[in-house]
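A single protein chain has been omitted; all remaining protein chains appear in their positions.
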Amino acid sequence: MPALSPVTTPSVTMPPPAIELIGIDKSFGAVRANRDVNLTVAKGTIHGIVGENGAGKSTLMSILYGFYEADAGEIRVDGQSVRIANSQIAIKAGIGMVFQHFMLVDELSVLDNVMLGAEGGAMLAEGARQARAALAGFAKDYGLAIDPDALVGHLSVGQQQRVEIVKALYRGANVLVLDEPTAVLTPSEATALFTLLAALKAQGKTIILITHKLQEIMAATDRVSVMRQGQILATLETAKTSPRELASLMVGRDVLLQVEKQPREPGKTVLDVKGLGFVDERGVTRLQNLSFSLREGEIVGVAGVAGNGQSELLSVLAGIIAPSTGTIALLGKELSARALNPRELRRRGLLHVPEDRLRMGLVPPFPAYESAALGFEHEERYGRGPLFDRAAMVGDLEGRMQDYDVRPRDALLKTAKFSGGNQQKIVLAREIERSPKVLLVGQPTRGVDIGAIEFIHRRLVALRDEGVAILIVSVELEEIMSLSDRVIVMCGGRITGERRREATDTGDLGLLMAGVDSEAA
Amino acid sequence: MDTLSDVSTLTAVILASALRLSVPLIAACLAGLWSERSGVVDIGLEGKMLIAAFASAAAAYATHSAWIGLGAGILASVAFALLHGFAAISQRGNQIVSGVAINLLAAGLTAVIGNAWYGQGGRTPPLEGPARFQDLVLPGATVIKSVPVIGPLYADVLSGNPVPVYLTLIAVALTSFVMARTRFGLRLRAVGNYPGAVDTAGVSVALLRYRAVIISGVLCGIGGTYLSVSQAAGFLPLMTAGKGFIALAALIFAHWRAWPALGACLLFGLLDAVSIRLQGAVLPGSISVPVQAIQALPYLMTVILLAGFVGRAIPPRASGIPYVKER
Partner (left out) sequence: MSTPIDLPRWADIGLVPAVATVAAFLVAGLVVMSIGESPLEATRILIEGSLGSAEGIGFTLYYATNFIFAGLAVAVAFHAGLFNIGAEGQATLGGLGAALVALSLDWLPGFVVLPLAILAAAAFGALWGFIPGYLQAKRGSHVVITTIMFNFLAAILIVYLLVNVMGNPKSMAPETRNFGPNAHLPFIHALAQAMGLNMPATPLNLSFPLALLAAFGVWLLIYRSRLGYAIRTVGASPAAAVYAGVSPERITMLTMALSGSLAAGLAVNEVLGVQQHLLLEFTSGYGFVGIAVALMGRAHPVGVVLAALLFGMLYQGGAELSFDHPAITRDMVTVIGGVLILFAGALDGLFRRAVALVLPRRLVA
């Protein structure tokens, strides 16, 4: 058997690695999600995988769990080559996965969820007996105490996660893969989780931990692999690396896109946010005590890994969801709850380019000229009275299509038929042309081709030069670096740091994005 | 003593009538239960019962056998159920639209074929003798009869009903048991709430739902057969008269559970029986209760329940949503 592990002492018989991924390639159409990935996970260790969104971690784990098959490469479990064609095979091979989105039925009990698919017979009585015994065993061996008869829907998120882990263990998992496990946990729940993981490791289980939070990597893992753009850049012993090193590997040092920007003195404050907080219907705190301000003629970039509250921030500022705590003052006037709605905010000059243009910013089945009027259909430029002036709407868009180089130049074409970049231009044109005082922009160049990216960036800078206050939320750190005058970093619903653009770099921001607070760094 | 036994007899008669009137409701309600708990919305209960009523009456007439009639009724209902299942599960079509189509199809087909075959304006000829189910006398009925309360209840209400009645009652118990105690029931309950969990556990969502839909067809078949072969001794045009929708109302009322479904349907059957008795009757105090008020009760109660005024009526979470694998 070829020795792949770099740490081989001839006199000691090493157990084969729990998992070996050799030369894994996976493409989806033109996108190469995994590129020649080589990963060795030693038995009885906790192995972390870090990387930003889109780095390829989820695809890799999906291949391991049998959701996809790799285009090329080999998988070895305990030294044996296995072809994992579906999840059943993965489970039989001892691989268990805990998803970010739990595969639990809220309406059933813990016992029922654990048994589902592994009932051990047509009648439930015997299987239930076995499952209860197993659960009691887990409680003893790992300290995993869960009430088998509790309804999953009544459990806290942390407890639900434990049920997922129990499910995997019940099916004989020796390797546990956890995908961003602390994304929805409170700090104390996260601590409890890592205690559990340590106990599992002590009993010989192997754990793969996918996360972007460097604190956790440093605290809990034995080894860590960094993924970026589909490749594994490095695999390091955790004890021998540092958050700084990991962060710069994670986000990269080069800024590929640089837009031309003259420095500009920002004017007066136009948007003032104090103590903003938001708790969603599941009781998860999405925004915590956010305070910042926006001034005329500046671009503030909000950096952070997706899912750390940025989307909620935009929705709150745009009046789509109501904050739980805190105040927002626009142009010096504090906004009442009544005023916090999209129509009123538009009237006052706060406009919004949403992150999800297909779900929110446009109406895909509508012809383009109707999407181009979304939010403004009541304006006088489109006629008075109950009917709208279709010709005016069409002419309006045609003019803008010219200015923004939208192709094809067909205002009557269905919105869905335009490419991502052109769709985004339609949305931008719509908002920018109304001379906003404050512009909120979410993921301005997601799914947009290079040429359009350049155009959009130049337009935003031009807007800022005209004195507009712009808030840009983006998961692309390069974009933030390129456009912003100031950068705010969010992690876990809080602002972990605020920097002037000149005073920071990707390493610094990477740390903040990964939850390392400005004080702790 | 006399008034007591009069009241007792009257009660027994009304209860017996209520039971018989509620049987099609119970059958259809259970059918809806199986379908919806697996995640397939079914408003075509009416249509399935109707086609079963027709097929069973026609077969019973042709073969002079009620049992063959039952078989034909079940087959017809299952055929329609599979049609709905195909549209809803395999084609991921709109399940409400499919249900509406089933109802219309059944109404039209029974009328056209009924008229073509028998020429009596869509009715089948009346069924007699072995073409109908005989009333079954349960063991010990005559013995227990004299026991107060339980006696008449057993002897006059429960006993002395045709076979489909007992089939339906057994179906209630079976449904409850299978749902709670078997692997199939567990998987079904899961797939109606969160099919993703079932799918990732390696179990076929589609197969589960098809099985549920077939069971639903069988149950509607029993209900429809009872209507024509037992109750009316023949098929009458549109004889289901909205029972399929009342069953839907009862299902919502029963929060999609088997024993409460029995209770809700018995309640509605009781209302039906009482309203028949009350027609034109004047209650003490000279209040004349319009029969329509009682007829409207099941529908009103459903609306009030749906509006959340009497607790929440939450259907299975995945109900009506075609399953698409998310990768």
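Note that the chains are named A and B in the order they appear, and that numbering of residues resets to 1 at the start of each chain.
Going forward, contacts are C-beta pairs under 8 Å (C-beta built on N, C-alpha and C of every residue); 3 or more make two chains touch, one makes a residue touch a chain.
All values derive from a computational prediction rather than experimental measurement.
Q: Considering the complete complex, which visible chains touch the unshown chain?
A: The undisplayed chain, in the complete complex, is in contact with A, B.
Q: Identify the residue among B:Ile14, B:Ala62 or B:Ile113 that touches the chain left out of the display.
A: Of the listed residues, the one touching the omitted chain is B:Ile113.
Q: So which of B:Ala87, B:Ala171, B:Cys220 or B:Ala318 would be touching the chain we can't see?
A: B:Ala87
Q: Out of B:Phe177, B:Trp259 or B:Tyr299, point to the residue that touches the absent chain in the complete complex.
A: B:Tyr299
Q: Go through chain A and note every residue touching the omitted chain.
A: 318-320, 341-344, 346, 352, 354, 356, 359-366, 370, 373-375, 377-378, 386-388, 390, 414, 416-417
Q: On chain B, where is the contact patch with the chain that was removed from view?
A: 43, 83, 87-88, 91-98, 100-109, 111-113, 115-117, 119, 122, 242, 245, 248-249, 252, 290, 292-293, 295-296, 299-300, 302-303, 306-308, 324-325
The criterion applied here is as follows: only the chains that are shown with their structure count from here on.
Q: Where on chain A does chain B make contact in their complex?
A: 62, 67-68, 86-88, 91, 103-108, 112-113, 115-119, 121-125, 127
Q: Which of the residues in chain B end up touching chain A in this complex?
A: 181-187, 189-190, 193-194, 196-198, 200-203, 316-317, 327
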